[in-house]
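Before we start, here is the structure in question, set down as structure tokens.
A single protein chain has been removed from this complex, and every other one stays in its place.
Chains here go by letter, A and B, matching the order in which they are written, and residues are numbered from 1 within each.
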Amino acid sequence: MNNIIEVSNLVKTFETGRGFLAKNKKIIQAVDDISFTIPKGESLGLVGQSGCGKTTTARALCLLDPKTSGSIKFYNNETKIMDNLDELKDEELKSFRRNTQMIFQDPYESLNPRWTIKDIILEPLNIHNLGTLSDRLEAVVEILKTVGLTPPENYLPRYPHELSGGQRQRVSIARALIMNPKFVICDEPTSMLDVSIRISIMDLMLDLAKELNVSYLYITHDLAVARYMCNRIAVMFNGKIVEIAKTEELLSNPTHPYTKRLISSIPVPDPSYTRVEYEVDFTELDQIIKSNNKNLPMVDIGDEHFVATHDVKDLLI
Amino acid sequence: MNKIDSEKEIQKQHRREIINKNISLFKSNKIGMTGLIIIILFGFLALLSPVLFLSGLWDQKTYHPVVGYDSIESSITVIECPKTYPTAKYESKELCPAENERELNIVKPFNPGVEVGDQLTVYLQPAPPSSKHILGTDSLGRDVFSQIMKGSQVAFLLGLLSAIVGVSISTFLGSIAAYWGGSVDAYLMRQSDLVLMLPSLPLLFIISAFAELQVWHLALVLGIIGGLGGSVITIKSQALQVKVKPFVDAARITGGSRMKILTSHILPNVAPLALLFMVFSVTGAIASESVLSFLGLINIDMSWGLMISVAQSDGYMNQGLEYWWLVIPAGLAVTLLAGGFYLVGRGLDDVFNPRLRKR
Partner (left out) sequence: MKTILEVDNLNMHYETLEGNVVAVKNVSFTVAKGESFGLVGESGCGKSSVAAALLQLQAENAVITNGSILVNDTELVGMSEKSLRKIRWNTISIVFQGAMNSWNPVIKIGEQIREAIREHFPENSKSENLNKIYELFDIVGLQHTTIDRYPHELSGGMKQRAMIALALSCNPDMVIADEPTTALDVVIQDQILKEIKKIQKLLGLSLIYISHDIAVIAEMTDNMAVMYAGHIIEKGPTKLLFNNPQHSYTKLLLESTPSIVGSKIKLRALEGEPPSLINITDKCAFSPRCPEPSKDCKDGIISMKLIEKDQDHWVDQCCVNCG
């Protein structure tokens, strides 16, 4: 088995309206039947605008919020088969939790302000009771060196508010990677950092991915960042994946109107470059997508490049 | 082993640094410091009386706040007031009899055989402040200053006990309501609404009618009523804010149990707010006690409220400020100590809420 995670027909709906007697109960399809796989050691970028469902997908994948329907299968290192997350029992669930972690967007809110850095990074080891206390402390010191926070002794007793945004994000990365997980979900980890610091964090994550053979699900609204970090990119719009392909293939040969519109709206750091203009009406697009049969599979247009099919043939120019 | 030790050392030193920083921050806050000084003063008073008694400086028979007795002697002249004014000695009717004089017809029933011009010895009760009793004595001959000190002990005991009980309850319930949500939350909120609806003072009257309340009974009752009330809602909203933070998500993803997350993540972040509540609720507790003992609803030997109550029921308050030492020290003590705790709370708020700081 080559994949670390396989998602099929994932759906997550929310209901609005309060209480039993609410009148206008609306059902919001935050994630509307999406499927994708991530091979071991590779990274998938999940790109889309705010509200498209990418964070909801991430939270469903790590069992933070329950999904409404669909299946998520995760590779079990012991048995060498894909386990369905719904059917995991205690030991297997623990193993899943050791192997799945998340790095968050906000460096200021993702660390408990009352805990020291040492306690923050120790927490996963404590929860899973791995090794003796001195083993754990050694692991903490090692991971601090790996993420570039040296000398480690300087950082262990500190509190988060004494560190900069970039340093805090490194602590988050250390906490996520200390148990050597196989799958890490990254929810826009660099968007709140200064521009000059982003690359060092992204390079760190890329190096660690190679070294530890970790797969990332990299969530971002910035296609340029997704290009830098990921082998494949999936584009989401209103809860659906509209296009998914290898990174360079997607950027050089975008097919879905939404992808084209997205690419055409990204500013380029070159004053002499003129962007290709591409306009599409989003409400129209959304209506067309929703009015179609949900069971239509994505169309394979070659080289592992899939596009969602709808009756938008006249827009597909 | 050495590495762990040295690392522990660094951590201890680091914690010390942070505590020192917080202390200096609090010190620079004038309001908080004023409150703290007041509290320390009253604390000193509370601890002073056992020292005075045990060391023998004060004789229990004379100075005990409840059963002490001292009589102050004073000598008066018996006179008879003239019928018409003004005279050589007295300008008007109000000035007769003067300070150390009594009229013959008042004194005669108790001292037969007395004549105008005689010197009588009387015992002053209550006695005004003198070198022997710096705040005078009350109507039973007991030293007022000693009573103030005893009242200080009562106030501290009551205030702190009820505050700790109350805040423990509300922090626990508020955090559970926030983290468990659902029907647990719904129930706890309705319970809080119910307690909020009930007027606390009449409730205390009713409770005291059923059971004879002593100080620590009252402390528990005040604590429980306070703890189940509105503070649950405020603590819950704070806990809710913590619950949605990413570091709680991180702990959940890693597989932390609900209880562990509650105690290690949510409670420590709710603690500053709880501490603040605690300090403020001491204020309320001290004030409540003085009202309740003023109304005679507590079975207590001595407290500030009781001092005022006795003064009032004996009629000394009707005489204006003539017997001020029976009322003003006790009233001032309640106000100052309750206010002192409030000021400390405001000072602590500054430490915990960086946004409120000046710059």
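Quick note on the criterion: a residue touches a chain if its C-beta (ideal position, glycine included) is under 8 Å from a C-beta of that chain, and two chains touch if they have at least 3 such contacts.
All figures in this text were calculated on a predicted structure; none of them were measured in a lab.
Of A:223, A:241 or A:307, it is A:223 that touches the chain left out of the display. When the full complex is taken into account, the listed residue touching the unshown chain is A:200, out of A:95, A:200 or A:253.
Although one chain is not drawn, its touching partners on chain A can still be listed: residues 49-50, 164, 166, 194-200, 203, 221-225, 227-228, 248, 251, 261-273, 282.
The definition used in the following text is that only the chains that are shown with their structure count from here on.
Within the complex formed with chain A, the chain B residues making contact are 3-4, 6-7, 10-11, 13-15, 18, 245-247, 249-256, 260, 265, 268-269. The touching residues of chain A, when paired with chain B in their complex, are 62-64, 93-94, 97-98, 100-102, 104-106, 109-116, 118, 120, 123-124, 127-128, 133-134, 137, 153, 156-159, 172, 175-176.
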